[in-house]
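Below you will find the structure I want to go over with you.
For this depiction, one protein chain was excluded, whereas all remaining protein chains were kept in their positions.
This part shows chain A:
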Amino acid sequence: MDSRRAPRTVIDPKVRQVGFVTPGAPPARSHSVPTDACSSPPRAPDFTLPSNSLSPVMIPPARHASADGIPVLTRASAPVPVPSTTPNPPSPLRRDGVQIPIGSYNPSESLGTSPMRSPSSRMDGLEFSEDMSMVSSSRLARSSSAKAAAASFPGTNTEMMAAGKVVGNVVPAKSSLTTASVVKTLPGLSDKGDGSLAEVHGEAAGIAKPLKQKTSKADRRALQEAQRAAKAAAREAGGGKPSGGTVPSNAAKGEFGKPSQKKDAASVSGANVVPEKKVADRPPEKERKKDVPHPRMQFDDQHRVEKAKKRAVVNQSEARNRVELFRHLPQYVHGTQLPDLESKFFQLDHIHPSVYKVGLQYLSGNITGGNARCIAMLLAFREAIKDYSTPPEKALVRDLTAKIGNYVSFLIECRPLSISMGNAIKFLKSRIAKLPHTLSESEAKFTLQSDIDRFINEKILLAEKVIVRHAVEKIRNGDVLLTYGWSSVVEMLLLYAHESSKQFRVVVVDSRPKLEGKALLHRLLSKGLNCTYTHINAVSYIMHEVTRVFLGASSVLSNGTVYSRVGTACVAMVAHAFHVPILICCEAYKFHERVQLDSICSNELGDPDVISVVPGRKDLDHLDNWAENENLQLLNLTYDATPSDYVSVIVTDYGLIPPTSVPVIVREYRREQLWM
């Protein structure tokens, strides 16, 4: 195992575990700085460096304040062997290796050396690893002595190991057989160490990018694995601290030692505080990048729109008279996309048929409604996962994630995702990413499929039932309930309340152009509910007699804003003015941490033609050729944002909460929601 893993760790110089930089370390380094940085000759050819660079590599990381003094000790011991291996003055040479990155960020050199090296370094790594294991085995024998020697420091495994190695390398004569190999491979090792040094510095100097590009795929992969291994090792080491240098933790040690060495090399070389600072700085930066939500596509950004168009599968010819305020949203000519996409049916082989089907259904409006869209999407993904097989030489985790990403972008082209769908996708992706590596492909697929089923069952279907149970308690006999549009949860609620023989009347408020309320009305009437149907124009009149308002939502944002079908805000406002309590029914998986104050920045535009036509009124067709008229823009918004002030309570699967508590749910249950 050692021999297999070690090379990866060797190659991973660029992977600088920030975690290793312990608070105690800086002083230690600062200690070492003056001794190291005493001379700065120009960089010598790498190959002369080998042995000297060894020494920085050797130096164990200073972990504790208590170890503070000891590293110095070891360091003191480290230079000792150097003279024995190389006759020339060691310290200056080493220092120059050290120096280059510090003072003069010498990109060309670090650039030039590292790519060239990478193959060889791998070889070296292999060799190295072999003898590493040898060393370790020999060290095992020796480690006791080393430990005995180093018993004074209460260091961690790494320290131990490093120390042990120092001993092993430094005093080759001590061990009989293994030492020979160690000596032989020493140059390679040191070479490697040096290369890694350069690379490390390259990165520290912020030239990491070109480097990254040049590394081969295998390298990158090795790197990643090394990183992972290092992490695991770190964890193990953290746990196994007291056990010390026991045999089982050896492998971990091997890996752990390497990066730490590198780090150390970096830190040693990074005599100044600057690179160190970078060490501290970088990762947060990365994290920050991760934290920042992916910027939404702004459709008024010409450049990016062009780019996106090139990628697009769906024909996206832009609408002519685009509404100025909403230029950042996609405004396409409706009616051109579907035929175009349909005619491409057989060309789009990379999209799974079921995903394609769902995309078509989104585009043609056959599937609408947050829950239905989400379920349809998840079912399509489940089909796709069922039929998925990992291509050769690819990892399921990564390839499947990329595939799902493709599908998602296709679906986005068909219709912008709702927030609930975004959450579901996040869930699925995290599930994929968290698949244990030990799972076989079929097991992994099965796991994912059952995860999807579970999500649908628990987060959507069960949640609806729970919401209904919660909300029905708020319906009293003699109530007049108002609802707007057609929310599936509200419909279930009304039907359930009717079944539990509550006496109430329903006012269904509807609006053009979708007239979804009619469908709800139809279904309520067929179950024998007592209904009133009206359009939103009359809402202020009808509100007098209403005692409760039940509304559905597409999403609830963390400032309590309810993002829902356009018109909801209006109804809520009127109800608020009439002091009618407003209950929003929304499953918790639709919650989102975003904060939105208006319905402009994120919305969806519907087909403007639908609002220009009045069915059954031929005499009102003034807007027939509205696209020709440059002074006219039609705005058909799909969603709006209801401020939290209007909302009395939000009924979720976690119970009835005030809108101010949404962030709590998002924060506390998000983990559970996404990772279950």
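One rule holds in what follows: contacts are C-beta pairs under 8 Å (C-beta built on N, C-alpha and C of every residue); 3 or more make two chains touch, one makes a residue touch a chain; residues count from 1.
The rule we apply is simple: contacts and distances are computed from a predicted model.
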Name under which UniProt lists the unshown chain, selected from "N-acetyltransferase domain-containing protein", "Mitochondrial import receptor subunit TOM22 homolog", "Cytochrome c oxidase subunit 3" or "Protein-synthesizing GTPase protein": "Protein-synthesizing GTPase protein"
Given A:Q227, A:Q331, A:N371 or A:T652, the one touching the chain that is not displayed: A:N371
Given A:L360, A:V610, A:L635 or A:L656, the one touching the chain that is not displayed: A:L360
Touch list for chain A against the chain that is not drawn: 339, 341-349, 353, 356-357, 360-361, 364, 366-369, 371-372, 375-376, 379, 456, 461, 488, 518-519, 522-523, 526
